[in-house]
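What you see is the complex with one protein chain gone and the rest in place.
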Amino acid sequence: MKAPGKLTHFDEAGAAQMVDVSEKPVTARTATAVAQINMQPETLALIREGRAKKGDVLAVARLAGIMAAKKTHDLIPLCHPLALSKVTLELTPAEAPPRIEISATVKTSGQTGVEMEALTAATVAALTVYDMVKAVDRGMEITGARLVFKDGGASGRFEAP
Amino acid sequence: MKAPGKLTHFDEAGAAQMVDVSEKPVTARTATAVAQINMQPETLALIREGRAKKGDVLAVARLAGIMAAKKTHDLIPLCHPLALSKVTLELTPAEAPPRIEISATVKTSGQTGVEMEALTAATVAALTVYDMVKAVDRGMEITGARLVFKDGGASGRFEAP
Amino acid sequence: MKAPGKLTHFDEAGAAQMVDVSEKPVTARTATAVAQINMQPETLALIREGRAKKGDVLAVARLAGIMAAKKTHDLIPLCHPLALSKVTLELTPAEAPPRIEISATVKTSGQTGVEMEALTAATVAALTVYDMVKAVDRGMEITGARLVFKDGGASGRFEAP
Amino acid sequence: MKAPGKLTHFDEAGAAQMVDVSEKPVTARTATAVAQINMQPETLALIREGRAKKGDVLAVARLAGIMAAKKTHDLIPLCHPLALSKVTLELTPAEAPPRIEISATVKTSGQTGVEMEALTAATVAALTVYDMVKAVDRGMEITGARLVFKDGGASGRFEAP
Amino acid sequence: MKAPGKLTHFDEAGAAQMVDVSEKPVTARTATAVAQINMQPETLALIREGRAKKGDVLAVARLAGIMAAKKTHDLIPLCHPLALSKVTLELTPAEAPPRIEISATVKTSGQTGVEMEALTAATVAALTVYDMVKAVDRGMEITGARLVFKDGGASGRFEAP
Partner (left out) sequence: MKAPGKLTHFDEAGAAQMVDVSEKPVTARTATAVAQINMQPETLALIREGRAKKGDVLAVARLAGIMAAKKTHDLIPLCHPLALSKVTLELTPAEAPPRIEISATVKTSGQTGVEMEALTAATVAALTVYDMVKAVDRGMEITGARLVFKDGGASGRFEAP
């Protein structure tokens, strides 16, 4: 971790700002974020069963995540709009605890990174899973949403420990 | 928890659908969701300090959460659009672990509940905190996003244990 | 067909307006629209095959249609915003000519009808099919997009001949 | 037509994805799409008359098409966001059958083509014509929506036969 | 003018909130706002001439204002989303100083007023006039944007002096 310093999203007077990236070079940037949603075993079974037969919860959530990545600058006030060149999501059922694991990877060629786009995609996919199965399980919990990888730009490569 | 049964967001053939709520009565509905974002102690100190002086991270995140609640039906594919009558968020710094705790409450008078609006508000507020301080701490984690209360509608009252 | 008369979307001076529906009663309204997209037999085979195995073009298009219904008032300049209570789409592969047939049904309880929502849903679903398979067939054609049924409101029931 | 092959919008496992265009060169790209909306002769007369005097249906539809082109990536789930450099539409009344013919041309300098933007512009313009005159003619039909020209990018030039 | 008192958009602790209107009755509400854009006499002549012949700046601006009214809750952070039942705009060329006068009227049946919708419609129409003719006159000024009338709701009727 870098030593905490100045929050770049505020100017000298403490006013929020969309920081000036106009002098930054346009470089290839990529970021991967993960999240998971924990649920009852019966809920996970229902999702697995639906996937095999009909009613694919994970396919809907994946699409929601992809579309949300494109809306990131509209959701996060100080994010720069970016022309994304790739968005992919993986949603994987897992046990102990029963859960869906979500991983989102975003790429762009631009002046700022795509960490927020990856985190937004993973999180909205998790929210969509919640929406699809909330009729049978209101106690689900979205957890572990974090950045696991980024590359490109002045701050360089980051890999979560 | 209700016994897992049919996923209402799919029809008999397994096709995703926005379910018919036209026969449901219009009732007062409310929901509260929480989330938290864990961080380094130095990062939390920076947020606290900025709040006292200038550069209020939590005020920006609160506003982002309110605005996101209004976009929920645009983010979650099968959510019904709703005319929200109230959205409030609380963001509270806390220790052990160092974190921001977020609580979002949404109200409407409508034919479906506002669980997704409350969850979306809490989650986007957490994402915005991440964005505002990511320059000093990329390892933050959004966790514990879940519904803690809902009332109104046929499924009645829910309180998280 | 009603005898052509005054175009209600313009005032006396010819200026476009979003017409005043405030005196209209709130009633249950429903509308169904259809569209189809014609394609090469190989393209249709590819969609059918993907559906059986993996890569479900029709599921993505269905979701796009549902989400587009919610955006109708943002796309069609003089449409009133409405709180939709149901949106469903059916996408069915058919032969002679090789095509996907699309049917969209929308319901609301409001002061104006949902014809445009149904037509927008059907059309955007067709556009999404185009997008998903355009790499193998640029000559596809969207055709036959029309209203087949509506009910509710002062103008009453309409069934396409 | 190219021989049908792999659908690039799905990965190996059949999951929908926004494909990686980050390695593609930035080139000038253009696309033209057409659509038409057929109507009763009296309806066409009404549009022509309004245009001469007041209440220009075609001007509203043209503007709706231009604005829709800019929303394409928000409507079509797997479309890349693009900074469009030109959008123009032509709407022309024609006879036998009575109809409005629509042509939309879009340009960009980017890593993917603008076929979907041109098709979306033409189709939303047609939907807007429908909305403007539906009070007098519910039986109108949008038909013949297809790509007629594209240039730029690896797949090269396409002209509809 | 009412005596200044508490700002309802903040809670006791000073946190911004979307205020609770759930206890307010649903009543008919209307609001009218005005704005004007001052310009060089040659610019006004150009707009008048274009209107008579071709290139109707005011028709484009009127449509932009109508569409903006529908986006108000997306632009103004603490505004409630509302199902508007009417939006009309008048744009009138005037002299001394050379200007376009804009008036916007919005109606709804809801729990909050439509002042912000009317003000947003008038202002965005003025911005659109600026955009359409800025190539010939960068010195135009938007001025006098204010509420002139509102009715409905607990705070009752307001007429600007």
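Read from first to last, the chains carry the letters A, B, C, D and E; within each, the first residue is number 1.
Just so it is clear, contacts are C-beta pairs under 8 Å (C-beta built on N, C-alpha and C of every residue); 3 or more make two chains touch, one makes a residue touch a chain.
Note that this is a predicted model, so its numbers are computed, not measured.
Among the displayed chains, contact with the absent chain in the complete complex occurs for A, B, D, E. Checked against the hidden chain, the listed residues E:83, E:104 or E:142 yield one contact partner: E:142. For chain D, the residues touching the absent chain in the complete assembly are 28, 59, 62-63, 66-67, 69-71, 82-90, 107-109. By the touch definition given at the top, chain E reaches the unshown chain through residues 1-10, 13-16, 35, 40, 42-43, 45-46, 50, 53-57, 60, 63-64, 67-68, 71, 74-79, 115-116, 119-120, 123-124, 126-128, 130-147, 150, 155, 158, 160-161. Across the interface with the omitted chain, chain A contributes residues 11, 15-22, 73-74, 77-78, 80-83, 110-111.
Following the convention adopted for this analysis, only the chains that are shown with their structure count from here on.
Common neighbours of chain A and chain E (chains touching each): B, C, D. One finds 31 Å separating the Cα centroids of chain A and chain C.
Each of the following residues of chain A touches two or more other chains: 56, 59-60, 63, 67, 71. All chain pairs that count as touching, in label order, are A-B, A-C, A-D, B-C, B-E, C-D, C-E, D-E.
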